[in-house]
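Heads up: the structure comes next, in C-alpha cells.
Yeah, one chain of the complex is gone here, protein chain that is, but the others are all in their spots.
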Amino acid sequence: MAEHKLVGQNYTTPDLVAKVTGKAKYAEDFRAEGMIFAKLLLSPLPHARVTRLDLSAALAVPGVKAILTADDLPAAADAVNDNGQLILANLDGEVALTNEPVYQGQPILAVAAVDEVTAADAIEKIQIEFQPLPFVVDPLESLRPGGPNARTKGNYWNIPAPAPAAQGGGGGRGQNPPRPEIRGLKFTDAEFAEAKDGRLPVMREAPEKWSYGDLDAGFKNAALVLDETFVTPDTSHQTLETRTVMAYWQNSKVYVYTGTQSTAQTVLGVSRWVGVDPANVVVISEYTGGGFGSKITGAISLVIPVLLSKKANAPVMMRVSREEEHYIGRGRPGVRGRMKVGFSKEGRITALDMFSVSDNGPFERQGDCGNTGVISSLMYQPLAMRFRGISVLTNTPPRGPQSQPGGMQAAALMEPVIAKAARKLGIDQVAIRRINAPVGKASFGPPAGPKAVRQYVTSAFVQEALEKGAALFKWDERKARSGKRNGSKVRGVGVAVSTYSAGSVGYDGLFVIKPDGRLYVQSGIGNHGTASVSDCHRVSAELVGVPWEKCEVTWGNTAKNLPWTCNSGGSQTIHAMTRAAHAAGMDATKKLREIAAKDLGGRPEDYEVANERVFRKGGGAGMSLAKAAQRAIDLGGAYDGHELPKDINKFTRASATALAGQGLMGVGKDNYPHDGQSRSFVAGFAEVEIDVETGKFHILDYLAVADVGTVIHPRAVGGQILGRSMLGIGHAIGQKWVYDQHYGVALAKRFHHNRPPTILDAPARMQWATVDLPDPETPVGARGIGEPPVGAGCCAVLNAISDALGDDVFRRAPVTLDMILTALEAGRPTTEPLTAHI
Amino acid sequence: MDFVRWGQNPWGQNILTHVSWTLFWASLFAGLMFLVAHGSYMLLSAHRKRPSAETDRMEAAQPNLPKRIERHSLMARAFHWVMAAAMFVLLFTAFLPVVGVKFPWVTWHWIAGLVLTGSIVFHIVHASFWLDFWSIWVGPKDIPELKAEVLREMGQDVPGLKSGKYPLGNRLYHLAIMVAGLSAVATGMFMMTRVRTPLFTRNPYLFSDRTWGVTYVTHGVAGVGLVGLVIAHVYFAIRPEKWWITKSMIFGWITRRQYLEHHEPERWRVMTDRPTGRI
Amino acid sequence: MAVIHDVMPAFELFQPASISDALTLLNRHGSNAWVMAGGLDSFDWLKDRIKRPSVVIDLSQVQALRGIKEQNGGLEIGAATTLTEVARHLVVRDKFRLLMEAAELVASPQIRHQGTIGGNVSQDTRCWYYRSGWTCYRAGGNICYADTPTAINREHAILDADRCVAVNPSDTAPALVALDAQMVIRSARGERIVNAEDYFIGPAVDITRMTVLAPGELLTAIRIPSTWAGAQFYFEKVRDRNVWDFPLLNVASAIKYSGQTIERIHLVINAAAARPLRLHAVEAAVVGKPRNEQTADLAGRIAVQGAQPLRHNGYKIPLMRNVVKRAIRGGGGGTWTS
Partner (left out) sequence: MEEKTMTADTPNRVSRRNFIKGVIASGAVVSSAGYLWRSSALFGQQPSAPGSVERLITLNVNGQDRRVDVLKQETLATTLRYKLGLTGTKLGCDRSECGACTVLVDDVPRYSCSVLTHTVRGKKIVTVEGLAAADGTLHPVQQGVIDEQGFQCAFCMSGFLMATVGYLKTNPNPTRAELAHGISGNLCRCQDYDKILTAMMRGAENLRKA
C-alpha cells in the first residue's frame, strides 16, 4: 500500500450520527416486552459469612418475581482455550453472587421485580446476618508479620511457572497450566523493620522473581545510586456507562445486551460464566460507554440478569448504579515500589533492583505487579536488573486491567527516580531518557525458555519521539523559566516516557463484495469509543479499491455473522485487526484477479484492483467489482465463500458459511510473519504552575508524541493519545480510592469522592504528534496506542511538579495540594507514604 | 414505646446508641408523681408522732448526752454538697438540651463528671477509713425495721426498732443513688475517650460497637434514673418533718432531743468509745 | 434489614404555590416533612434511602421565594433564587461582588442553574461517614467515625469541633456572613430575623443540625444591608478539582479603608468548622493597620491560633494561614497563566 487513500485519513465513523442524535442504543436503552428489573443486595462487610438468610418477607412483596442467590449459580467449570490448553477452574476465583463475601459491596443476591422500587423495597425486607471474618484493605498490613489475610487460605496466589513459551507470540500448545492456589506469606520482622521510615521493606524471597545481568557490578560502577519508595493509586475505571445488562432467553438461546470492549470474544465469557454452549449465546453490544479494560469481555456480573431471566421467565434489566459500579466495576491495582537504581555519570542506568507490592483485590491474580518489572526493563533498558514482586490479596473491590495495566504503574514508580537522578547528575531530563531509551529490536523482560533468551520488540523509535517532542514543546525555552517565582506561583516542566504492548496476531478478517458493488464488512470488534470497530476495516476497503461511502460495517451483534476477533484490550486491536483486514483484503484481491483472468484472459498477476474495478495493469480491460461479485456467485467455491480457508477459526467459519453465496468473499487469517513483540511508546511533556501558598497547581500545557507506527485514523489516534494521557494525568492530580481501615469499607464510592478529572482540570492546552515511522513487522505498519499515553501523561505532570518544587515533596501519587502544602511547610514529604487508600 | 434507640454501624449491624429520651420524661414524670402522691398522703393521712413526753423521759434519762450531737463531719458535708453541685450540673447539662435549651454542654458535663467521680472516690475512702462504713448499708437485718417503718407510716403505733444513724429510707436511697451514680460515673469515664479532653487520647474504638452501645444505654438509664432520684431527694430535703436532717447536712449537728426522738441510741451510740460499732 | 442505596422510595409530594401554603403544610406534617428547594442535597439523602420522609414539600412553585429586590441600598434575595440568578444580578455584581464570586464557584453550571441560595447556605455537611448512612453523632448516634485513629478526615474540621468533626461545605455562607446578611425565617408562628453569623450552629450546641432552622420553619429570604456595598472584597475557594468539589477551605473578606489603613473588616472562613467562622480576633488585630505584607502575616498567624489538626487535615492550618493572608493582601501576588 504505497499511497493511501483511506489509511491515514480522517473520516466520519459510521456510528457517529446515531451517537450525536441520541439514537445509539447502549445496554440500558433496550426494552423488551414483559421486562422486569433486578436490584442487588451487596455485602456491607469486607469479609464475612452469611449465617442467616430469610427471603420470605421479600418474596411476599407484590411484584417480586424471583430472587437469585449464590446457590443458583453454576459451579466453576474447566475451560479449553484457543491453544487447546485445558484451563482448570479456579475454585477460589470470582463469582457473581456469594455467601462468603470477600469485599464490601460484593453482590450477595439479586431480586427481580416488576419495577425497580419494588425490587429495592423487597431488598430492604430481606433478613440477613453475617459472621464477620478477618479482613485487610492494605497489602502491607497483610504482609506485616502476624498481619491478617484477606482470604481464609492466605494472601497471595501461588502460580507455578508456566511451560516455556515459544518465541514470537505464536503461543503454541504448551502443557496445561496448573491450578493456581492461595497461600500465605509475611515479611520477617527484620525485613519489616524498614517500614517505619516510610520505606517499602523488601521481601528477599518474593513469589515473582527474575533477573539478568550482573547487578552488583552495575551498582559498583554507578556514579549515583538512588534508593526510592514510591506509591501509585488504586483507581476505578469508572466508565461513564455502568455495567448494566439486559438479558432474556428464547428457544434455549440467551440474548445478552451489554457493554463490552470485544463483541466476538464476549460470547466465550458468557458461555463460561453461565455454563451454556457458545452456539447458544447472542451478545448485542452496538455501543459501549467506555471500558478502559474493565469490560474486555463484558463482565461477570452479567450472569445475574441472565440467570434471573431464566428463573423468572422474563427479560431482566439490571441497571447498575454508580455506587454499585464502584464495587463491581473493576479498578487498577495500586503498586508500592522500592527502586534501587544505579546511574553512570552520563545518566545511563547500570543496575535496577526493583521490588513491587501490588494490591490485587480479592480474586484472580492481576498482571500489574509483574508488568512493573517487565515494562521498566523495556522502557529504560537497564544494563542489569533484578525484579521481585508480590501481588497481595486484599478485601477491596476486584481489580482488572486498566489502560496500560502495570505499565502505568511502572512509569509512575520509575519516572520520579529518573527525574531525581537527572537533577542530581546535572543532566537534562530529555537527555537522560534518550540515553536510556530502547532502540530498534530492543530486548526486555526476563530470560525465558530453555535457552534463557529475552524477548525483544519489533521496533522502537523513542529517541525520535523525544527529539520531536522537545522541539515541538520548545523544551529548552520552557526549561529556562522553570523554577522562577511569580508572586506565589512557580513553574516547572516535566518529561516522561512510557510503553506498552501494542498488538497481537492471528485473527480473521471477513467481508463480502456484493453485486451492488458495495463492500459489506463484518466486524467482531467492540465499539467502545476507540473507533477501531470501523478504522481497521479501512485497510480492506483500500486494498479492494472501494470508497468508504460504499462500505457498510456490521458490528455489535454476534448473531450477525462476525469473524473471530481479538480482545479489544491491551491496545491489540488496530495491530491485530488491520493485519486480519489486510489478509481478507489480499484474499479478495487475489480472487478478483483470478476472476478477471478467467473472464478477460491472461494471468491473475496481470491484473490490479483499484477504484472499484479489477483491470489489466497500466489500464486496459477490466470489470467492475459489482460485476466481479456476481461472477463470484456464479463461480461459487472459494469465490463466494462456499469453500473456506482451512486455518480460519471455527467462529469465523460459521459466520462465513452463513454469508456464503452473497457475493465475493474476502476471508483470511492473519498469518503474516511477526518478528518480535509489538510495543508502542509515548514521550509526554508537561508544564505546570503551582501556587505555593495553597498547593494548588494548574497544568498549562501538555504534549504527547507517540511512536505508534502508521496512523490509520488521525483523529482517533489523537483522541486516544490525549484521552489516555488525561486518564494518566488523573492519577497524578487526584483520582484515588479511600477506605476506612477499621471497618474495611469504601468512603469514596462516587465521582465527587474519587475525583476523576473534569474539563477544567485538563491542561489549558493539549497537543499530540506521532513520529510517523511504520512498524516493520506488520503489513500496514500500525501499532496500538490505547495504553502508553497513560504513564507518560501521569509522569510528565509528576515530574513537572517536582521540577518546580524540588525532590522532597511527594512519595506517592496522586499529588494533592495538601501533600504539597505540608511538605513545603515541613521541608520534607509528610504524607504517610505507605498507607493504602488514604 | 421504645426504651432504647438503635442505629446502624458501617457493617449494617444494628447497634444500641442511646436510651430513649422518652425515658427521661418518664423519670421526670415518675419523680414528680411520687412527690405529689407522697405529699398528698402526708397531708391527708394521720401519722404517728412520738409523744413528746416519751422523748422528755429519754432526755431526762440521758443527762450526759451533749446538747448537740455531730451527725455529719465537715468532710462528709463538703463531699455531699460538692457531689450535689456536680450532680445538678450533670443533670442540667445532660437534659436541658434534650428539652430544647441548646448550648455547648459537653465540656461542663465531663468536668462536672470528673468532680463527681473525684468526690465519690473521696467519699469511699473517707467512709471506709474514717466513718462507720457499714452504717449506711441495708441488709436482711433491716427487715424488722422496714416492717415497723411501713406500719408506722400507715399510722400504727408500733414498738420496735428506731433507726440507727441513718434512717432506713436514707439508706435505701443511698443504695439507689449509689447504683445509679456509679453506673453513670463508670460508663462516663469510658465515654470520655470519645470526646476531646486534655486527659485522654481519643479512641472511639476502645470497645466494640456492641459494648459501646451497652455503655451508652447504661449511662442513659442511670442518668434518667438520677433525675427521679434527685427529685425525690430534693423533695424530702425540703419537707418540714425532714428539715432537721437537712439542717444537719448544713451545720453538721442535731440536737440531743432530735437524736433521741429519731434514733435508737443502741444502734447509733454517740457516747461509746466504739464509733464503728455495727448496727 | 438489608441496605440498598438506590431508587428513591415513594413519598407524598406537595407543591405549594405560596409561602403560607408551604407553612401550612409544614405545620401539618411536622417532622415527617422534607423541604426541597433545588433538591441537590435532598436527592442524595432520598436516593440513598437514608432519610425517609413520608412527605416532600417542593418549593419550586413558590414564586414569592424567588427573585432579588433592591431594598434600602441593599438587597433582599428570595431564598429560592438560583445561584446563577444571584451571580448574574447586576447589583450583586456591582456592589456585592463577594457574593457573586462565591456563587460562581459553587459546584457546576447545571447545579448553579438549579441550586438555590437558601439551599446552599442550609445544606447539610458532606462528611462521608455521615453521608454513608451510619449512625454517627450527627445522625443521632454516639460516635464520630471521622475522628478515630484510622479515620480518613482530610476534609474535616480544624476548629470548633465537638465530638463531630464535620464542616460546613457552603461557598455562599461565608460571603453572606461577611456581608452582615440577615436571614428571614418564617413559620406558622410568625417571622424571625437572624444574623447570618448566628444562623449557623456548631456541634457543641446542636450536633444534629447545621443551622438554627427548626422543624416547621422556612428560610424565606436573605437580606443584604448596604453596609458593605462597594467595599474591597476577596473570595477564594480552595478545592481539589475545579468543578463540583466542595471547598477544602474558603475565605471571604470585606474591607473598607480609610486612606491606607483598614478601617473596618469582616473576615470569614468556611470548611474549617461546622459553621462559617468570623475571625473576630483577626479583624480586631488588623483594624487601623495598613494593608501590607506584615499585616497579612499577622492576620494569618492569629487566624490559626487554637486550630487542632486531625490525622489527615494538618494541611488546613498552613492553608488557612495563607488564605487569610491573601484575603488581607488581596491575592497571591501574580496571576495564573493560562
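For this structure, a couple of remarks:
Per-chain numbering from 1; labels A, B and C assigned in written order.
Here, a contact is a pair of C-beta atoms (placed from the backbone, for glycine too) under 8 Å apart; a residue touches a chain by one contact, two chains touch by 3 or more.
It should be emphasised that the depicted structure is a prediction, and the values quoted were computed from it without experimental measurement.
Taking the complete complex into account, the chain left out of view touches A, C. The chain omitted from view is touched by exactly one of A:Lys474, A:Lys590 or A:His752, namely A:His752.
The residue from A:Pro134, A:Gly184, A:Gly198 or A:Gly290 that touches the chain not shown here is A:Gly290. Here one chain is not drawn; of C:Gly39, C:Gly67, C:Pro225 or C:Pro309, the residue touching it is C:Gly39. Across A:Thr12, A:Thr51, A:Thr152 or A:Gln175, the residue that sits in touch with the chain not pictured is A:Thr12.
Considering the whole complex, the residue from A:Glu124, A:Asp214, A:Glu364 or A:Glu552 that touches the absent chain is A:Glu552.
Within the entire complex, the positions of chain A that touch the omitted partner chain are 10-26, 28-35, 37, 62-63, 114-118, 238-242, 248-251, 255, 257, 284, 286-292, 313-315, 319, 321-322, 528-531, 552-557, 559, 715-716, 718-720, 722-727, 730, 750-752, 756-760, 762, 764, 766.
By the touch definition given at the top, chain C reaches the unshown chain through residues 6, 8-18, 21-22, 24-25, 28, 36, 39-40, 43-44, 46-47, 56-58, 60-61, 84, 107-111, 113-114, 242-244, 338.
Just so we're on the same page, only the chains that are shown with their structure count from here on.
When chain pairs are compared by their number of contacting C-beta pairs, A-C comes first. As a whole-number value, the distance joining the C-alpha centres of chain B and chain C reads 47 Å. Put simply, the C-alpha centre of chain A and that of chain B have 72 angstrom between them. Averaging C-alpha coordinates per chain places the centre of chain A 42 Å away from that of chain C.
Chain contacts: chain A has residues 44, 740, 742, 745 touching two or more partner chains. Annotation for chain C: residues touching 2 or more other chains are 2-3, 129, 132, 145, 148-150. Considering their complex, residues 5, 7-10, 12, 15, 17-18, 97, 102-106, 191, 194-196, 202-205, 212-213, 216 of chain B touch chain C.
The part of chain A that touches chain C in the complex is made up of residues 39-42, 44, 116-117, 119-121, 123-128, 321, 323-324, 485-489, 491, 689, 691, 693-696, 698, 700, 734, 738-742, 745, 747-748, 751-753, 755, 757-761, 764, 816-819, 821-822, 824-825, 830, 837-838. Within the complex formed with chain A, the residues of chain C that make contact are 1-10, 49, 128-129, 132, 145, 148-152, 154, 236, 238, 240-246, 248, 312-316, 318-319, 322-323, 325-326, 331-338.
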